[in-house]
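With one protein chain withheld, the remaining protein chains of the complex are depicted in position.
Note that the chains are named A, B and C in the order they appear, and that numbering of residues resets to 1 at the start of each chain.
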Amino acid sequence: MGVGWRRMVPADGKLVALADVAGLVPDGASVALGGFSLEGAPMAFCAELVRAGARDLELVVPVGGMNVDWLLAAGCARRVLTALVGFEGFGLAPWFRRAAEQGLVEVEDWSEHTMLSALQAAILGVPYMPTLAGLGTDLPARLPGRMWELADERSGRRFIACGPLAPDVAVVHVHEADRLGNARVLPRSVWLDGELVKAARTVIVTAERIVDTEVFRAAPERTSYPGFAVDHVVAAPGGAWPTASGPGAAPDAAFYRDYVRAARDPAAFRALFAQRVAPLPPSSLVPA
Amino acid sequence: MGVGWRRMVPADGKLVALADVAGLVPDGASVALGGFSLEGAPMAFCAELVRAGARDLELVVPVGGMNVDWLLAAGCARRVLTALVGFEGFGLAPWFRRAAEQGLVEVEDWSEHTMLSALQAAILGVPYMPTLAGLGTDLPARLPGRMWELADERSGRRFIACGPLAPDVAVVHVHEADRLGNARVLPRSVWLDGELVKAARTVIVTAERIVDTEVFRAAPERTSYPGFAVDHVVAAPGGAWPTASGPGAAPDAAFYRDYVRAARDPAAFRALFAQRVAPLPPSSLVPA
Amino acid sequence: MSDDHTLDELVVTALARCLDDETRAFNGAASFVPVVAFLLARATHAPRLLWAAASIGVDARPSEIPDSTLSGSLWEGASMLQSSPYDFWGRAFTGRLNTFCFRGAQIDAFGNVNNTVIGDYEAPRVRLPGGGGMSDLGGVIPRLLLWTTTHDRRTFVDRLDFRSGLGWGDGGDHRERLGLPGGPLACVTDLAVLDFHPVSRRMRLRSVHPGGTVDDVVDATGFDLVIEGDVPETRAPTAQEVALIRRLDPTGARRREFQRT
Partner (left out) sequence: MSDDHTLDELVVTALARCLDDETRAFNGAASFVPVVAFLLARATHAPRLLWAAASIGVDARPSEIPDSTLSGSLWEGASMLQSSPYDFWGRAFTGRLNTFCFRGAQIDAFGNVNNTVIGDYEAPRVRLPGGGGMSDLGGVIPRLLLWTTTHDRRTFVDRLDFRSGLGWGDGGDHRERLGLPGGPLACVTDLAVLDFHPVSRRMRLRSVHPGGTVDDVVDATGFDLVIEGDVPETRAPTAQEVALIRRLDPTGARRREFQRT
């Protein structure tokens, strides 16, 4: 190894206590949330936003589920950009469904590749990114400011142009992180979390375990996010619950079933939520 | 593990003998070569193309070096698309330099990101891919059919549009592969090899070692290319020589120095090349 | 022919018959029936079939199907984790991955689908999860297979409330005019197997499941089907196929699709 380095980094580096994270997300901010349906979502972070009564958030969640539903139940979000929000085998996400049906939230229906393309346009600093995704569907017509149909003058070939999508904040859950911001999902980070991290101005990582930097130097090919790409690190063991803590783990199926059942009765839901997540704030969509 | 599967795949699967690979590359084909300057290039494959007297190839080599120089010395290529061809600390690539100076090869001067964008345009099936790379340089003017400046009507913002680049064949070198086409570079495949593999119609992998498929199933997160994305597998131990066999290994510095020195005298070069690589074919640029 | 098969086993077998050795498939969310169909085909007539579990676990060999078909536990035995979105989407757009099965909450006569809203988009009667990958892949995947376990007039509608995913578009050569490859090849339901007329691209009845009649299917479909001559009965699964399905899906995850959500 090379010469020892004097690392004049503040002792706690980028570490932030879970109780303080809500302060990192101003009301009205555009917040991208990692995870992939029933897996690996930064749920502890969402619970803190609920606890703090965050308001008017724009959620950017490519393939969402419980992360979106908690924040909508608590009335934290005014808009959701997504390709899909659901509980898969456990049914529809109840508060996403009710909020959309009652016009209490604006839902922007993206697709996965149009969202990836829009994140890429922001990352590369270009005015749009072409894709064939969405061509011939009703998506572009509903999102005129976000994506639009173009044809290449030379070939006449048509495509959907996706304008840049740069969230203010991205929050992803990982297995291990150090105080410099290095982070990793084992065996490998999947899906669009990596693109949310590159496109967002501020990046927050919630981690099952805080480890020493040497853990990353021992297997650098397994690191998902380099320290310089991460702004805040939050120790959050079990921070993905009730979604699976990562590839290969299982979601808390019993909780999903209890949650969907309780959502049919406001009082039962308020009790379940207060007990297992956080007390619902005044802004909550759940009838008192 | 699940139920045992009857795998009715031909015994040798996708294996091809090194001596037969030249047959996979028709004269005039567009051939993408993996590798990254002094590292991980499919040199044994290049030697076979020389031995077979391949002709009129269009080489697509993002960051090239000895792979391009061997094929130009042997007169195998009519055009080279590249961001850089050189031997770094060992100096300029002699036959790339002479061929270009004598007008014996057409050089298309791309940049790394314009080439990545053009490969992406081919992969995604769109007419072009925007990038800021190359804006304000002389590259686009020299490659009118490949990339051109556009401005977005909405924002007026300018960018370079890179048209689709889809090589007929891509050849990459890996550490391990199985007869189904699974392949991996340890610790991880780097740079644009992965994009060449996705953009090309036919994909050939040369491997230091042929291993059993179970090796990949034991650590699936370490696989670089899935079997279904690879058409031919070639056993080629030492197949990257004289470039480094992969990240962390070293190139054959002595050979690079001998090669550059010999290139100043046609007879000395012909002797070195015949002895260490293959006899130069009649089409060779090296004076008899 | 085995008599003691269940409807879900018939549907899985009918879908598996649409697959072959050149199938290179992947699955999305809530895709229990397609996943079992891939496993069945690979264990019977299509041993070289390639399936990427949740688009990520390439050539997986799961010992059972978990609560979510996007779950990492479905990757058991995979030879690669295709974890970069650029690898998956790249291989879907180039056709290296060529087969995708999709369940539409609403399906129209040309195989376009809606998984976004039922009723008015601005104030929907039912807000559904969203098009997900179908909004991308409908226009791009050469071998698109639609399916549903609720073949009724709520599902097969004359006009979609929202077009989340592209099938044959407005019919005829609409897809070619958009410059898009392939299109839906078949639609397997709890009542019948259908495909799309090669010229009009309108849905066509190919076979009716045992115990059902052409009229049952016509009554359950909200648009006019193409019906050409006598419509045969869908071949029921063999005893071997039923046994294999029960071994490949020991916990019966496939039956999830047959409950009303």
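To be clear about the criterion, contacts are C-beta pairs under 8 Å (C-beta built on N, C-alpha and C of every residue); 3 or more make two chains touch, one makes a residue touch a chain.
Computed from a predicted structure; not experimentally measured.
Set against the missing chain, the residues B:G89, B:P144 or B:P287 yield one that touches it, B:G89. Within the set B:A19, B:L135 or B:A267, the residue that contacts the chain not displayed is B:L135. From the set A:T131, A:T223 or A:S245, the residue in touch with the chain omitted from the display is A:T223, counting the whole complex.
Summarising the interface, chain B meets the missing chain with residues 36-39, 63, 82-86, 88-93, 96-97, 100-101, 103, 107, 109-114, 116, 131-139, 142, 157-158, 187-192, 194-195, 244, 246-251, 253. Contact residues of chain A toward the unshown chain are 1-3, 5-9, 123-125, 180, 182, 194-195, 198-199, 213, 216-217, 220-221, 223, 225-229.
By our rule, only the chains that are shown with their structure count from here on.
Because contacts link each chain to all the remaining chains, their graph is best described as complete. The centroid of the Cα atoms in chain A and the matching centroid in chain C are 29 Å apart.
Centroid to centroid, with C-alpha atoms defining each point, chain A and chain B lie 38 Å apart.
In chain A, the residues touching two or more other chains are 131-132, 157, 187-188.
Touching two or more other chains at once are residues 75, 81, 83, 89, 93, 140 of chain C.
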